[in-house]
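Presented below is the structure to which this report refers.
All protein chains but one are shown at their positions in the complex.
Letters are used for the chains, namely A and B, taken in the order the chains are written, and counting of residues starts over at 1 for each.
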Amino acid sequence: MGNDFYKLSASEKAFKFVNYLLILALCLSIILPFLNILALAFNAGKDAERGGIYFWPRVWSLENFGKAFEAANIATAFGISVFRTVVGTVASVFLTAMAAYALKSKTLPGGKFFMMFIFFTMLFGGGIIPYYMLLQSIHLTNNIWVYVIPSLYSAWNLIIFRTFFQQIHVSLEESARIDGYNDFSIFLRIILPLSRPVLAVIGLFTAVGHWNDWFTGAFYIRKADLRPLSTLLQEMLTSAEAMRDTLSQAAGVRYDLLDKITVTGNSLKMATIILVVAPIILIYPFVQRFFAKGVMIGSMKE
Amino acid sequence: MQQTTLPMKPVKQGSMLWRRVLQHRYLYFMLLPCIVFFIIFNYIPMGGLLLAFKEYKFNKGILGSPWVGFDYFKMFFNTYQSKELVRNTLIISGMKMFLYLPFPIILALMFNEIRNKWFKNVAQSILYLPHFISWVVVVGLMQRILAPDTGLLNQVITNMNGDGSTFFMMDPKYFYQIMFGSHVWKSIGWDSIIYMAAIAGVNPDMYEAAKMDGASKLREIWNITLPSITPTIVILFILSLGNILSAGFDQLYLLRTPGNMHLADILDTYVIRVGLREGQFGYATAIGMLQGVIGLILVITVNKISRKVSDTSLW
Partner (left out) sequence: MSKKWAKYFAIPLMVAMLIAGCSNGNKNDKASPSASAPASGTASVSPAPEGKPATWIADRKIKGLIFMGTDDYTEDMNPEIKAKIKEQTGIDYEIEIMKAEHSIDGLIAGLAAGDLPDFVAFYLNNSGRPEMPVVLKAAREGMFTDLTPFLKNTKIFSKYLQEDFLPLDTRYGVMFRPEFNGSSYFVHMNINRQAGYDTNKYVGGPYIRKDIAEALKIDPSTIKTSEQVYELAQKIKAGNFKDSNGKDVVPIGPGYWGANGREDWEMLFTDLMWGKQDQRINMTNDGQILHEAETEYAMKKVGFFQKMLKEKLISAEMFTMDESRTSEGAINGTWGIIANTHNYQDYNQDLHYLPLGPLDGIKGPYKMEVSFKSGYSAWAIPSTTKNPEDVVKFADYLASREGKMLWKYGLEGRDYTLGQDGNPVPKQEVIDLLANDPNEAKKLGFKGVNNSWGDILGGTDTDSMADFGEMEYGDKLKTDATRGQLAIDYWHYDDRRKEAVITDTYTPISFLGEFDRSTELKAALDNYNDSLIRSYYTKSTDEAKKILDSALKQLKAAGLDDYLKLITEKNKDPKTPIGFRVY
């Protein structure tokens, strides 16, 4: 018996060790390239061209960031990104949760039909061209609200909310109803405060989606000063033309006179990548603790 | 219940329904904007699928354009590329759907075994990182690491007296490894969140009971954790089947080189290239519709099977 116990413990130790090791290796595979980006972003651009910079800057410089912010389009784009992420996330989380609460009700006539109606949109769509025409006809193209309005509701988030709400004990709602609360105030005063974990998770998902989305800015927006940071970065990375544009704004000289300045296209790119990624990384730890509380995806059966 | 009150039924049911609707008026108000939203942003564009059967004329709009029947579908299947495109798409999305499936689940299980809170938090934060950067950055990084002669990997190979001149991105031999590896690298952390959340919801009493019985860690995972999160796995899997004919535009678009084009050209890249860039909306819509319909059929079928076999289903 005792022998067995030792054996178990040893294998358990080995299991633990391998487990830690694997996760550590995976982390390294991510951290090293990121350190490289970080090192390049903080290294003087011209110097970096000599090569040989891996995980630590050789010639420290904040110039890449300074120039990035001097370029008017990056500062504006940052503002647009913050706006759409904050407004878009708050509005979407609140509205989606509200609809999910309504659909949670088992007694609501037509509730099942509405659920299916919404769910079907997850499985099938009309494609990008009709969608573009729609946005055009309701004057959302070239309009800052195109970032917010078409993503106000998400079928996927609605399902997660609904599953979560179904697990909340009915007795709470019933006693509130006796106190004279209507459905809306029950949702507002009882349900929402109880749903902090799911609100945090969905909020994070939504915010990340907003922050990362470059497609909307690239396809439905023409005005240069309405583009978010992610679109700008995408443009900088894919088109040398856009890169030059930003660089000449940042550096005040033409790209083909590059040898006179210390910022290079590549170093500016690296700094912009950091600018895009940093806010999310900084916010993440505050949301992380809610993940442990558990979120289940349920079936549509209920 | 119908038999007893047959004559009364229409009136009574009508008024009862009305009363129930009235009773739930707040809920309807809360739901209304949502329904309007989905009609406008999802169902109206679905009407645009008519384009797949029409030759789009700029001046006539969707409804006014002349019908062409199934011409675009025929056109697609007649082109010599269609076989290759469908094959490439199926292979790539198949790899991402089946081969990739266990990866985030295993990662979630691994995290579940880690007791050191500090390590867990830091490691998780790091693993989510790649989700936040776009494919352009990832592929840009890969191009540098995998570059012939000057790339990190080739330099390591040279240092070990190997031939350090392999052009990994150009060589079709390495295409699937690169495609799959980068997909795992970028998505595994983020995709594991949902499983971790599901694991967190497992009743801890069950583990206690297992411990009493002296079950090993692996057995515990196999007998308790996995069955508890199976519904989540199944539902996510069924949902992902809807995308069987789209294999990830961003990634593939950027990974394509002349060398691997015959493996990496997929329906999504084809639609953009031929459909949009050349202005053939009807053709592009037809292919898009094909992707959607096949995905839909697959989801419905597998959902049905799953409900019979495992009692887990989306609806």
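Going forward, contacts are C-beta pairs under 8 Å (C-beta built on N, C-alpha and C of every residue); 3 or more make two chains touch, one makes a residue touch a chain.
Values in this document were obtained by computation on a predicted structure and should not be read as measured data.
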Touch criterion as defined above, residue of A:Thr76, A:Asn143, A:Ser185 or A:Asn266 at the omitted chain: A:Asn266
Option from B:Gly64, B:Gly181 or B:Pro227 whose C-beta touches the chain left out: B:Gly64
From B:Gly48, B:Pro130, B:Gly189 or B:Pro231, residue that would touch the chain that is not displayed: B:Gly48
Contacts of subunit A with the absent chain, listed as residue ranges: 49-51, 113, 116-117, 120, 129-130, 132-134, 136-137, 141, 218-219, 222-224, 235, 238-245, 248-249, 252-259, 264-266, 269
Missing-chain contacts mapped onto subunit B: 39, 43-48, 50, 56-64, 79-81, 147-149, 165, 167, 169-172, 257-259, 261-262, 274, 276-281, 283, 300
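By our rule, only the chains that are shown with their structure count from here on.
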Inter-centroid spacing, subunit B versus subunit A (mean Cα positions, whole Å): 17
Subunit B-touching residues of subunit A, taken from the complex the two chains share: 8, 11-12, 15-16, 19-20, 22-24, 26-27, 29-31, 33-34, 36-37, 95-96, 98-99, 101-103, 105, 107-109, 114, 116-119, 121-131, 133-134, 138, 150, 152-153, 155, 158, 182-184, 187, 201, 208, 211-212, 214, 230, 233-234, 237-238, 273, 276-277, 280-281, 284-285, 288, 291-297, 299-301
Footprint of subunit A on subunit B - complex, ascending: 17, 20-21, 24, 26-31, 33-35, 37-38, 40-49, 51, 62, 107, 110-111, 113-114, 119, 121, 123-134, 136-137, 140-141, 145, 185, 188-189, 193-194, 196-198, 200-201, 214, 216-218, 231-232, 235-236, 239, 242, 276, 281, 284-285, 288-289, 292-293, 295-296, 299, 312-315
